[in-house]
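For this depiction, one protein chain was excluded, whereas all remaining protein chains were kept in their positions.
Labels run A, B and C following the written order; every chain starts at residue 1.
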């Protein structure tokens, strides 16, 4: 940010928005660990085996942590790739990006709900709540893209077919996570598998793009 | 910050203050989610419907999270717009800005109090405590403005009428949140509506300014 | 940090250390709020007056929050002022600075202990523990200063009398907080008053220095 100070009407306005977003992504991704609770065993009767079993029994928490971590990480990489092509930002970019950040900071909560209820009869609702959060994030990502990828805000050299292709790719996000949400009520593992497949897919997308 | 190192008496002194403030804003906005507590249902008798109902029953927490999130976000945008015109800072700017950051880091607490007591007979006090925090923030914002918008600290090219208009706009903050505070004792929803209306208003203000 | 990348043997090595330290200071100062716990009242019998009283009864938490916040803030300002004159850093600077950051991240804990026990018969121990943490911080600050203010690491233009004066000023820190620690066992309020007086004094010191 410092580089904008002193230049009241600087050309490049996205720097501060990007740095702030980076901070929020970094904090949200790190707060995920706070969801893990130390097993509350009877301290006088505990032994290595019971503690080991209790740590293993927390596998739903580990699954949630890993899935949420990589999903947020890939989102951050996409967020950056997206703003690399944007040179200005207006109020609409600020508002849509703010909404995106709101849902990103929210992720640790559905992750906790997932971890607590994944092995209970309410698992389907917990997983649906988790997938629903990603539906919201995917919608927000599309709004940010539509707000930021306007001719007047883009770096002039941005190729038009890149804009078109990116917009088309991002449209897949909401229905894809929507399918995961519906799948949660059929088979919980299927929904989580779709979520995992999706962050791997987004990772592959960005790789292909960067190579091109 | 790195760019100031090695230049013992650098002209531009606000960079470090801005970056530190950005960090505090970003962390405070992300900590809001820690206020959400996973519903503590009986794990053996829970079913998707009861978990769904429990998650919906947390609507006061969601209302608090969204209101606090956007209020802090808009404050951060204003903080930036304000310091864009400031090229130096002295101890008084540091102290007033520090007081502002103190109240900003405090926001997650009244948000938690609001969420816990919004549906109880003590709702009015919880909402008043919440609005009171924003009264304090608005007062601190005016102090920061008064400290930073002094001729000797401003970027020389800053137009005088911009300074006058900004100072006048910010004066509205404390009484506006004061009205919300009083409204809390009449009708809790009215107070929250005012808070929401206010962050939308601040957002509109900054938009109009940036367009001009 | 980005500006150092790609320059394997860059002259200016303190940038990364400063940015990392800034991050730790910003996070530690924001985590203080997590110490505040929402009053746990009976939700069905609560009324605005009882909630108001419960919020007021948390004054020890507010005192702790404000004292710790401004103490960390002033430390951060000093940390910056100090490193503005340092152009290189070696392992010893890294290690002493790391120790300082360790104690800074620790501050939220004694602040919590203080808040919980300030109105109990164990207040003196809680306040002594709190002051003891600041004794440690003051010692670490002296170690950082001694490590960083060596001829070979300083910006060449740094005036020698500035170095001598700064070193002398910082020597006051450990005994000053040591007096507060001892005072805790005589009169708890006196100890807290000394802590408050001290951060005001450090603030005044840095002001005078920057004006000179």
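Methods note: a contact is a pair of C-beta atoms (placed from the backbone, for glycine too) under 8 Å apart; a residue touches a chain by one contact, two chains touch by 3 or more.
None of these values were measured; they are calculated from a predicted model.
Contacts of the undisplayed chain with the visible chains, over the whole complex, involve A, C.
Checked against the full complex, the candidates C:112, C:142 or C:158 give a single residue touching the omitted chain, namely C:112. Only one of the listed residues, A:27, A:118, A:136 or A:195, touches the absent chain: A:27. Of the residues in subunit A, those that touch the hidden partner chain are 1, 3-4, 12, 14-16, 18-19, 22-23, 25-27, 29-34, 36, 38-39, 41, 43-44, 46-52, 55, 65-66, 69-70, 73, 76-77, 80, 83-87, 155, 157-158, 203, 206-207, 210-211. Annotation for subunit C: contacts to the undisplayed chain at residues 1-8, 10, 16, 19-20, 23-24, 27-28, 31, 34, 90-91, 94-95, 98, 101-102, 105-106, 108-109, 112-113, 116-117, 120-122, 124-126, 128-129, 185.
Definition applied: only the chains that are shown with their structure count from here on.
Judged by the touch criterion defined above, the protein chains link up one after another in an open path, with no loop closing it. Rounded to whole angstrom, the centroid-to-centroid distance between subunit A and subunit B, based on C-alpha atoms, equals 24 Å. The residues of subunit A never reach two or more other chains; the list is empty.
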